[in-house]
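Removed: one protein chain of the complex. Kept in place: all other protein chains.
Entry: chain A
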């Protein structure tokens, strides 16, 4: 493989926050040299790309993406999801086990990894189910699944509701150093709920989902973490009360981390407007005060990672009355553009945002990506943080079109995406001098 030099870039290492002009030399799929300030030694026959002083940083790592393969290929395949990811600057995606069949055994992990190797252009890492068939009853084979390549365990859209099952799973996972990612939602409290409980839901005549559906499950889980000492990751929190619960757990030194969906960072329940089903999500969009709280928590480091919660749905599951429509929104391709809103509004420094999008998830998974360091995989993204555009869902690479950001004005996009040194996405906006 010939060497590649990305020169004249504004480098930002999300792992350290170091920022400055420089160049990166890529050889054999890895970062071979980083020249801060100066030009690196350029091997002969190397390809050069002038980055025009745009931002060059580690590719995004998305801990929560639903892919329809196997079982719902009409919504999304590993190929289409990875193309969407690449276009969005995401170089690693963790796919959820809510497939058909469920990813709850080593052979299915193996299948996904082989399909991804053959069809996907970004790194796909499967998360396996915590319980067999996502039924919430019997543990899966954490050890064997990890050996097969599962990077984390989650029941995806469902929470493990049985406290005894959760306790045993946490206890057993500890022995294998496995990461459990829980969808924190108490289903009985959700009931028939379809959006955030409160004045807005009452006015729309829709049944609400109280914040307590989230906090009750979160508090219970944290008690179990205290009991078992196991690692625990709350997949997505959505409200101010949850932030305080996680903050306290961290202060107490518990091995607890948590994520937030980009949707809860930049949208609120008002975006549902008159029954927009593309904004029907789980956890639901909350109030503006809750949105502020999660943004602040991300700034404070209480929230560790931002996820896209990418969940492709087709017309048949979305073009329905609100209460009858499926939950979920596309997210992986708009993750970067949507998250950059927080930078443009001055709510968050760029370095902090990128840490939550790449360095922190890498750390959680124990991967060597997510940093600009010699020897690290050349999973990189060149970002024009300012380029303005109106999102057109028809142009999205995903097989489904349920984007809550359709027709939204966004600023910032991936110009080039590299996975293992290979260019997997080049934006039409990007014109290199090289």
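We take it that a residue touches a chain if its C-beta (ideal position, glycine included) is under 8 Å from a C-beta of that chain, and two chains touch if they have at least 3 such contacts; residues count from 1.
Operating definition for what follows: contacts and distances are computed from a predicted model.
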| item | value |
| --- | --- |
| Name of the absent chain as recorded in UniProt (options "Sarcosine oxidase subunit delta", "Aspartate carbamoyltransferase", "Nitric oxide reductase subunit B" or "ABC transporter ATP-binding protein") | "Aspartate carbamoyltransferase" |
| Touch with the omitted chain, as defined above, among A:54, A:72, A:106 or A:201 | A:201 |
| Selected from A:71, A:229 or A:321 as touching the chain missing from the view | A:321 |
| Contact partner of the left-out chain, one of A:5, A:67, A:169 or A:272 | A:272 |
| Residue ranges of chain A at the interface with the undisplayed chain | 197-208, 210, 266, 268, 270-275, 288, 291-292, 295-296, 316, 319-325, 341, 345-347 |
